[in-house]
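One chain of protein is taken out of this complex; the other chains stay put.
First chain written, first letter: the chains are A and B, and each begins at residue 1.
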Amino acid sequence: MVDKNQLRIATRNTGFIDPESVESYIAVGGYQALGKCLAEMKPADVIDLMKNSGLRGRGGAGFPTGVKWGFAAKYASDTKYVVCNADEGDPGAFMDRAVLEGDPHNVLEAMAIGGYAIGGNKGTIYIRAEYPLAIARLKLAIQQAKDMGLLGDNIMGTDFSFDIELKYGAGAFVCGEETALIASMEGNRGEPYTKPPFPAEAGYWDKPTIVNNVETLANIPAIIMKGADWFSGIGTETSKGTKVFCICGKINNVGLIEVPMGTSLKTVIYDVGGGIPDGKEFKAVQTGGPSGGALTYKDLDAPIDYENLVARQSMMGSGGMIVMDEDDCMVAVAKFFLDFTMDETCGKCTPCRIGSKRIYEILDKITIGQGTEADLEKLRSLSHNIKDTALCGLGQTMPNPVLSTMRVFEDEYRAHVIDKKCPAGVCADLLEFTVVEEKCVGCTLCARVCPVNCISGKPKEVHVIDQAACIKCGACLDKCKFDAIIKQ
Amino acid sequence: MAKIKSLAELQKKRDELQAVAAKTKNEKVIVNVSLATCGIASGGKEVMEAMKQEAAALGINNVEFTMSGCMTYCFAEPTVEITLPGKEPVVFGYIKGDKAKELVSKYIKSGELVDGVIPASYERIVF
Partner (left out) sequence: MSMLTITIDGQAVEMPAGSTILAAAKKVGIDIPTLCQLDMEKQFNQQSAACRICVVEIEKRRNLAPACATSIMDGMVIKTDSQRVIEARKTVLHLMLSDHPLDCLTCEKAGACKLQDLCYQYGIEVSDYPGLRNDYPLDASNEFYTRDLNKCVACRRCVQVCTNFQSTKAIAFGDRGFTTHPVAPFDKGMSDSTCVSCGNCVSVCPVGALLSKSKEKFRSWEVSKVKTTCSYCGVGCQMNLLAKENKVVGVEPMDGASNSSLLCVKGKYGFNFINHPDRLKTPLIRKNGELVEATWDEAYGLIADKVKATKAEYGNDALAGLTSARVTNEENYLFQKLVRAGFGTNNVDHCARL
C-alpha cells in the first residue's frame, strides 16, 4: 500500500490526457467550468467563489486571487486584460512548463473564466521563448478551442467573447515580476515600476489587468466545478489547496509533486521524494528559488504554507525545491544563488544593481579563504538594507539565500573565515589534499594522474603532495584505490 | 469542426467521448508515452517507435498509442503508462534500450510485469 501523500488538482490532467487533443480535454470535463460560469453564474458570483475558495497566487507572493479579480472588476474600462504569467525562471523549477505542455486547455479555460469575471475579453500568455514545445501546444490548443467555439467570439453560443494571444519573453528572470512583465509585453525594457497603481487598475496599456501564474490558473476550473468549500477544506488556515513543487538536487525521486498545503517538509523529502541518495545526511532545502531561503533539519516538521515559510526567512516562491545534503557547502550555495540574481537584476535600483554584486563579491572572498569576521557583519547589514530599500520583489528577496543560510549555518560561515576551512569540502581554495601514510602503498597512480606533477615519491614508498603547487583538482583522490588520499 | 453552441452540447460531447474512451479501454491496450520536453529529450519518441515496431513484429494489433505531457517522474524518464484491457493503468519508468521491447513482449503480450513499475502515490481530482 502506497501512501497517497499527493493530491493533484493543478496537475490533475498532466500525464493523463493528450495535450494536443481538445477532445481528450473535453472527455475529462474540460470547458465545463467555463460553460457553468457563462450559463449559471454572474461575474460577481465567480469572484465571490474565488474569494471564498481562499486560492492565493502560486507565483510566489500568495496574493488572494479572488481579491485581485475583484479589484480589476471594480474599474470601468472598455478593455481589460487577463495575463497568464508563464515566465518561469527559477533555476530548477518547471511546474509551469509541465502544466502548459501537459494540459494547455486547462490554462486557456481558466483565463476565459477570469475574463468573464472581471469583464474583459482579451487574454495574453507571456511565455518564455525557451519553451518551444509549450508554445506549440498552446498555439494548437488555442486554435482547437476557437474551432470548437470554446474561445473566440460568442463562446458556447453566449454573448461572451474571449481571445488569447501569446507574447514571448526573452528569458529575463525579472520579467516574472508583474510590472516588469507588463513593461516587456508593451515592447519596453523589462523593468519593474513602482506600485501603486497596481495592474488591476492600470496595467497592460494602462488598462485594468490581472496577472495570474500558470499554476494558479490551473486550479481554477476544478474550483469552479467542485466548489469553494471543497477547495478551502484542503490545506491550512491561511493557505488553501495544494502546491506543486519541483524537487531536485540531492533527492532520490527528482520530479514534480503536488501536495496539500500544510504537508510537512519531512513528508515531502522522505515519503514523496524518497529520501537522500547514497545514505547521505539531509542538510537543507532551498525553497522559493533564488528569492527564497534554506530550510533545514530544524524545519522538517514545519507544515509548508505561505506564512510558515516566510517565518523561516524563506518563501513559497513558484515551487522550486533544491535539496542539499552533507556534501553541500551553504556558503557556496548562497554564492550560487547570488551569482544568478546578480546577472538577472534589471539594474534599475541602486541596492539591487550594485548590492547584488557586492554581496556576491563578499561571498566569493569567503569561499576563497579571504573573508574576515567583519565581512560576516557586512553581509548581514548589507542584506537587511537591500531588503528594505530595493524597488521590486526581486531585489527585496535577493539577499534571502544569504540571510537564511547565515541564520542556521553561521558555524559554516565562521569556519570559512576563521579556520579557513570548508566543512563540506566544496570550496576548493580551502581544501587540502593529503596522503595518509598508513594507507599509501606507493603504487604511483596519484603521481601519474596529477596534472601539475606536485605528487612525489618512489614506487612502494609513501607519496607526498606539495601543497604549494597543488591546484586541488581532486584527480588523485579519485584515482587512489586505497583511500590513502583525503581532502579536508 | 462543429462549434459547440451551449453547455448542454458540451456535456453531450463529453459523454460521447467518455463512452468511446470506455470502449477503447475495454478492448484495447493503451500505451501512453510521456512526451513533454523532458520525456522527448530522454528518448520518449524512440521508446514509442520501438514499441510500435515490436508490437507489429509480434503481431499484436490491439494497441492504441497515445501521448501525454509530464508524468512527474523526472527521475525515471522515459516513462510509459500501459493500460491492459479492463485493468488499472501501470506506469513503467527507466524505459531505456531494449526495455521498450520488453514491455511489449512481456507485459502487453502476457501481462508479465517488468522492472521499473512506479506506484501511484497520489489522489487525482476528477469531475
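FYI, a contact is a pair of C-beta atoms (placed from the backbone, for glycine too) under 8 Å apart; a residue touches a chain by one contact, two chains touch by 3 or more.
As the structure is a prediction and not an experimental result, all values here were calculated from the model.
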item: Chains still shown that are in contact with the chain withheld from the display; value: A
item: Given A:Lys266, A:Lys357 or A:Arg414, the one touching the chain that is not displayed; value: A:Lys357
item: Hidden partner chain, touching residue among A:Lys51, A:Lys387, A:Lys472 or A:Lys487; value: A:Lys387
item: Chain not shown: contacting residue from A:Asp45, A:Asp343, A:Glu373 or A:Glu432; value: A:Asp343
item: Full-complex contact with the absent chain, from A:Pro197, A:Gly442 or A:Gly457; value: A:Pro197
item: Residues of chain A in contact with the chain not shown; value: 172, 189, 191, 193-194, 196-197, 342-351, 353-358, 361-362, 378, 381-382, 385-391, 396
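Basically, only the chains that are shown with their structure count from here on.
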item: Mean-CA-position distance for chain B and chain A (Å); value: 30
item: Touch list for chain B against partner chain A, complex; value: 1-7, 9-11, 13-14, 17-18, 21, 32, 34, 36-38, 40, 66-75, 81, 119-127
item: Residue ranges of chain A in contact with chain B within the complex; value: 2-9, 11-12, 14-20, 23, 26-32, 35-36, 38-39, 94, 97-99, 101-103, 131, 133-134, 144, 147-150, 156-157, 222, 225-226, 248, 252-258, 271-272
